[in-house]
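One chain of protein is taken out of this complex; the other chains stay put.
Right after this comes chain A.
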Amino acid sequence: MGGQPLYLEPRLEPRLRSLLDAPALLHTLTDALGSPLNMVVPDQLADNLQQFRSVYGTHHLSGQVYFAHKANRSSALLRRLAATDAGVDVASLAELQHALGAGLTPDRIAATGPKNPEFLWLAARTSVTVSLDTRGELEQLATLVRKHALPRVRILLRLSGFEASGVRVLSRRSRFGTAVGESGPLLEDVERHADVVDLVGVAYHLDTTSLTEKATALEGCLRVLEECRSRGLRPRAVDIGGGFGVNYLAHGGQWEQYTTGLTEAVLGSRPPLTYGGHGYGLRNEAGTLRGTLGLYPAHRPVAGARYLDELLSHPAASLGGRPLAALLLEHLYDLHTEPGRALLDQCGLTLTKVLEVRGQESGGPLLVRLAAKADDVALEEHGVLMDPVVVPRHPPGTGADVGAGPDAGAEPVAVHLFGSLCLESDLITRRTVFLPRRPEPGDLLAFANTAGYCMDFHATRAQHQPSARKVAAWQEGDTWRWCLDDQYWPTTPVGGAQ
């Protein structure tokens, strides 16, 4: 098995931990509704929102926190969100319909991303704020509003290609937004269409974990807003998108040990840690490590609301060195954010049933086949490495102490997790997973914290295999209650599932 087991224990906050401590419920649900099964915990979303709100509070900033809908299809989560004061950003016609249907009023919805005419029309018709990517999109919107005599639309301009002064930051190319250098003609168009559009502000969304790149973009936005004001426009908001990250792992030490182990395995100084010697982007060239580790930084001490706090506290180098939050506040701008993954931190998990556990003749890792496809648990697809939690069918002893530590006498095992598709590539993870005990057919493997992008974002019905059903769960006192995702409304928890 190659030395000590390298665990990557998931970070479990009290709600998810408590849910995993109820194995009878989890087995009842999967027996009734099948495997895989997605569970969402709507109340956690409201708590996460509060954390973001408190960062706004610390910096005296007003503005909206928009949940990025595409991170999860759940109706329960959206309806729970509707019962808070948050907004939602939608990226398709169906998402917009879903948001309106869940009770989010148009003033709390923002339409972003690539848009087709139906999406634009419904957005304009219902007076949601529209984030525009290009001059062409502005033209299209203005034409639509005039032709169909729609109300004046509130718009944001999504910008990209920000330049830091002094130091050039190389960036991945983005297909979204108008280059800052082209903002002049864009603003002229806004002025020309002043009768049908109302400029609320500017926006950016950078796909990066780097604080400094985002700070550079925010400074760039402040400069464009100043340009807007000098033209007599009255912008009052900056939308800085999301990408604040999630900390998936309980222990930083495990993450460091694992990645060092992976490096050594790629260099051949320890046995492979992956199926078929996969290197996650790293490769060995004559004893030197080349390539880039294509993994999500799964242990991130600064993520979510804390990341936002650090970004807002970051000094604006090109604007006198004051913190970005102070600049936003002093310029009287609202701050809009669009966290997807970070708002769904600890909001759900995916349950999968063990179908088969097979030893190998060579004595390598056990082969464990799950009643799920790789797309159902898309952790790997997003480069997130995290161990599943074993929920035994027959808990050892009398108590049901799942997730509370290794059971007495249980030996750690190395396993490879396979899906139920008849494809060699259907690996739930490419890496060797270490579990504190050998799973048995009928046990559940629970993948924690999958609600953000890793639950239904990639799920398909390939080979007529079912994709996961979804339930919403909440606590009443010490008891977990549940209903089908679609049946959940904010009134449900009060009256109990009907």
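Here is the rule we go by: a residue touches a chain if its C-beta (ideal position, glycine included) is under 8 Å from a C-beta of that chain, and two chains touch if they have at least 3 such contacts; residues count from 1.
Methods note: contacts and distances are computed from a predicted model.
Undergrad: Consult the UniProt record of the chain that does not appear here and report its protein name from "2Fe-2S iron-sulfur cluster-binding protein", "Hydrogenase expression/formation protein HypD", "Pyridoxal-phosphate dependent enzyme" or "NADH-quinone oxidoreductase subunit B family protein".
TA: Record says "Pyridoxal-phosphate dependent enzyme".
Undergrad: Looking at the full complex, which residue from A:Leu25, A:Leu329 or A:Leu355 touches the chain that isn't shown here?
TA: Of the candidates A:Leu25, A:Leu329 or A:Leu355, A:Leu329 is in touch with the missing chain.
Undergrad: Which listed residue (A:Glu256, A:Glu356 or A:Glu476) would be found touching the missing chain in the intact complex?
TA: Of these options, the touching residue for the absent chain is A:Glu256.
Undergrad: Going by the contact rule already stated, which one of A:Thr84, A:Thr208, A:Thr274 or A:Gln475 would touch the omitted chain in the full complex?
TA: A:Thr208
Undergrad: Sort through A:Leu289, A:Val302 or A:Leu355 and give me the one touching the missing partner chain.
TA: Only one of A:Leu289, A:Val302 or A:Leu355 touches the chain omitted from view, namely A:Leu289.
Undergrad: Provide the residue numbers of chain A that touch the chain removed from this figure.
TA: 60, 164, 166-172, 207-213, 222, 226, 229-230, 242-243, 245, 252, 256, 259-260, 263, 267, 287-290, 292, 294-297, 319-320, 322, 326-327, 329-332, 341, 381-383, 453
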